[in-house]
Structure formats: structure tokens, C-alpha cells
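Every protein chain of the complex appears in place save one, which is left out.
Lettered A and B in written order, each chain numbered from 1.
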Amino acid sequence: MRLRSLFLMAVLGATAFAQARANETLTVYTHPSFAAEWGPGPAVKAAFEQQCDCTLQYVVLDSGGDILQRLRLEGASSQADVVLGLDTATMETARQTGLLAPHQVSLAALELPVAWRDELFVPYDWGYFAFVYDTEQLPNPPTSLDELIGAPDDLKIIIQDPRTSTPGLGLLLWMRSVYGDQAGEKWQALKSKILTTTKSWSDGYFSLFMNGEAPMILSYSTSPAYHMAIDKTDRYQAAAFEEGHYLQVEVAALVASSRHKALARRFLAFMLTPEFQREIPLKNVMYPAIDLGDELPDVFDRLIQPSQTLYLDPATVAEHRKAWLEEWLEAMSR
Amino acid sequence: MLDVRDLTFHYPGGARWQFQFTLAPGECLAVAGPSGSGKSTLMNLLAGFLTPDAGSIQWRGRELVGTPPWARPMTSVFQEHNLFEHLDVTTNLGLGMDPGLRLTARQRQRIADGLKALGLEGFGQRMPGDLSGGQRQRVAVLRALLRDQPILLLDEPLTGLDPEARALLRDLLLAQKAEGRLLVLASHDAEDRDVLADRLLPV
């Protein structure tokens, strides 16, 4: 019920803040975790404006999915110059809209676990999906997906729904890349361990995990960095799984209808500089997309280092997503 | 002159009535009959709360059928439920004179005088619920009189009252006749009818 007005406003209201200034204004569609006062957004804005003689303006939409949705709805009349906050799960759909233009930015500085040669999307951070656990409740977490699936039923985990949440979809792809066509059966085996499947990451993390309802939740391998650096507690850690972890890359792209393409490309290039990237680790709680050297906070050294990076080509994901979702639904509803 | 002709009415699937009478200023017509005989139906037809199937009600040559209740030259007093329970006595009375309650000093004086005459001095701020049945009915009759309408429709106005209130109100109604008002009285009570009525309309 409360969600209802949210989207309405999201779609109706965005252009409201498009104020013209004397100098050029760059409009970036993004989501709240980037633009919030404690996110990287404000510092990035200050840093970029100092060197561009322009105004950087964020239009904040609820999530990556909303950014894409808005872009599709607005089509060629969009106010956006740059969209920032899409990820590997949504980028293929975004590509198919034909509303994005090549970035022409040098990707040489990129430091990702996979080779990246996309001409539309520029990565700005990345992370692994992982199960975060409460060390006080669960001193010895499973060390592999297999072990998790085979664990006794009194081990309970919280996951998110792949139909409505990014990590939820991440786990779906994770299972798929480890088990292939056996994924359905494995889901059925995992089912008895799943306490509940929440709509969003926030629902699960706040209402359930931090309330101690289950000792493990599907999250990011970087989540403990926040708890260690900001909350000053080592209590929450990510479990390293032998099969490897599925990768999420967050990306930005240039909108084809932009009237400030040169400035937009400058911003995309700026994204891959330390001025932008140093805000990422603790404010977005993800790995920076370039090598920050000593500037990477120490807590990041204490995060798990997956033995293998699992990653499916976005085009493949887009092609099969519907079938895989149905497989999951079938397995979980039985 | 009030001239009621062939005034017919029926409830869906129920009884059917026809009324006919004339009434001159200063006269009182008593409508007599057992319960359910149509006394109240006639009262409601006259006041405009019910719409007749046919017939006419003429007042000084003007047709009243089709005129809404608030535009008819009459005022009703029922056995019960004559007052707005959530408004105090003065407001109830004042609304009888002006629905916007913008009362002139003279109108306020009339209310005070009326209350005094009926032995209700100082009751202006009371709520109807705080009054006895006799007191409530006195207020109801007072409001009817303050409205200065030529026709009074009295539906069992004295039924159930204590003898004191009864006598007081009877006298008041007789005084209205003397002033040239027309009274239509529905009453079970033979004594009331004998004292007040000039003619009888059996229904």
C-alpha cells in the first residue's frame, strides 16, 4: 500500500527539478544509496563541479530498476544525460532500448575480476554476492553452496526474491552458474533452509537479520566492511564458498538523447579517477572499479577473496531469465 | 382558507387514503381514528413530507402540492422528536426563526419572553436531553409559535404529558385559535379534541 504512491511520484515528478543555470547542467539519474547525504554522491558532485565549470544534478529514482523503467518511459525526450546505478542484471535490457550511446571512454584503468570491453557501459564499482552471517549465532558457517544445501534444516537463511530484488536475482544466477540444469533440484533441496524470501534487501537485513531471526542472509561480500569500519564490530562476516561467488558490477552509461554529450563523457571518464573512486569503498560499500592503492580502506583487506569469480554474460542472462525464474518458482512453490 | 381536495395517497402495497376538507382561520379540525388509520399520513401530506398520488392542497388560492416543506405556511408539532437533541434550547428555538441563526435583538427578546411565559426561564442553555417530557414539548410548541406560520399541524402534541403541562399547552393552543390560526389536530384523546376542535374528520 505504501509502495503505491512511490512509483507514481517516481514517474511523474522527475523533471520537476530540472532548473536551468547559466553554465551547463549535467543531469544524472541515480538511486538513493548513491545520492544520499552519506552516499558518495555529494562528494562526487563537489569534486566534479570543481573541475568542470558546470552543475551536476542528481535525479534520484528508487532503484536501478526504476532508472531503467524511467528511461524506457521517457524515451528520446528524457532529461537524463547519464544514468548511473544500472547493474549487470539490468544492463542488457537497457542496451535493448537503444536509448544509450557509446561512452568512448578509455577503460584501461579498470580493475575488475572479469575483462570488460563494453562500449555502452562504464563500471564504477563491483562486488560479490555472498551470505553474510552472524558470528555469535553461527561460529562455523558452511564453506560451500553444497554444504549450505546439505546442511541440517535448523540452519536458516534469509534470501530475497529474484522477481523484485537485485541480490535475489544474483543468487538465482549464482545457483545457475554453479549447478547448471540441476539448479532446480538444488533449489528444492535448499528450500527447507530458507526462513523467508523478502521483497528487498532492506526488508531482510533490517527486519530479520539484524533482529537475529536467522544467522545468515544473502547480501554482498563487502557488507562486513561497513560493519567493521563504521559500526566498529567484527560480528558480521561473509562466508566464503568454495564454488566461487557471483559478481555484480554497477555501471553508468551515456544517454543517446543527451544535449551535453561532451560533458557527459567527461563525467564518465571522471568516474574512473581516484577523485570519484575513493568515495566508493565506504560510502557505497563496494569495491572501487580502479586500483586505489593505499587509499583502499584497510577493512577491505579483511574481506573474503573468492577463489573463483562466477559471471554469466548479460546477454545470456537476458535470454534465459524468464525460464530460470519459472524454474525457481516451480521448485519453490512445490 | 385551507382547501384540501381528493388528496389521495397509498403506501406501496399498502392501504390507500383519500382526504377532503376545508378549514377557515381560527378553526381547529380534529382528525380522529384508531392507530394506523392515517392520521399521521395526513399530517405528513400536509407538511410536504409525503407526496400525494393525486389531489390538491390550496391555501388562499395557492396550490401547495409540489411546494417543498420549507416553503409551506405551516409548522408541525409531533408527539416526540421535535427538537434537535445536540443543540441547546435557545438554538433550537432560534432556528425556527432564522435557519442562519442571525437573530435580531427583538427575536432574542421573543425567545426569552416565550420561555418565561411557559415557565422555562433560564432553560435556554439546557440540552433537550436534560429536560422532562413536558418541558421538551413546551419548547417544541414555543418554536412552532415563534415561526409565525398561519397553520399549525399538531400530531398527538399532548399525549403522554403530565396534567400541568397539558393544561398549559391546551390554553396556549386555544390562544392561537383566537389569533386566527388554523389548527389541524390528530389526537387519541377525546378530551383534547372536545376542548380544542371545532369539527371532526373521521378517518
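Simple rule for what comes next: contacts are C-beta pairs under 8 Å (C-beta built on N, C-alpha and C of every residue); 3 or more make two chains touch, one makes a residue touch a chain.
Methods note: contacts and distances are computed from a predicted model.
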Match the chain absent from this complex view to the correct UniProt protein name in "RNA polymerase sigma-70 factor (ECF subfamily)", "Carbon monoxide dehydrogenase", "Acetyl-CoA acetyltransferase" or "Thiamine transport system permease protein ThiP". "Thiamine transport system permease protein ThiP"
I'd like the shown chains that the missing chain touches, ordered by label. A, B
Taking the entire complex into account, which one of A:Trp116, A:Tyr179, A:Tyr226 or A:Phe300 touches the absent chain? A:Tyr226
Of B:Asp6, B:Asp53, B:Asp98 or B:Asp113, the residue that touches the missing chain is B:Asp98
Which parts of chain A are in contact with the chain that was left out? 1-18, 32-33, 35-39, 41, 57-62, 65-66, 69, 72-75, 77, 93, 156, 161, 163-164, 191, 194-199, 201-208, 210-214, 223, 226-227, 230-231, 285, 322, 326, 328-329, 332-333
To test your reading of the contact rule: which positions on chain B touch the chain that is missing from view? 47-49, 68-70, 72, 74-76, 78, 80-88, 91, 95-96, 98-102, 122-134, 136, 147, 160
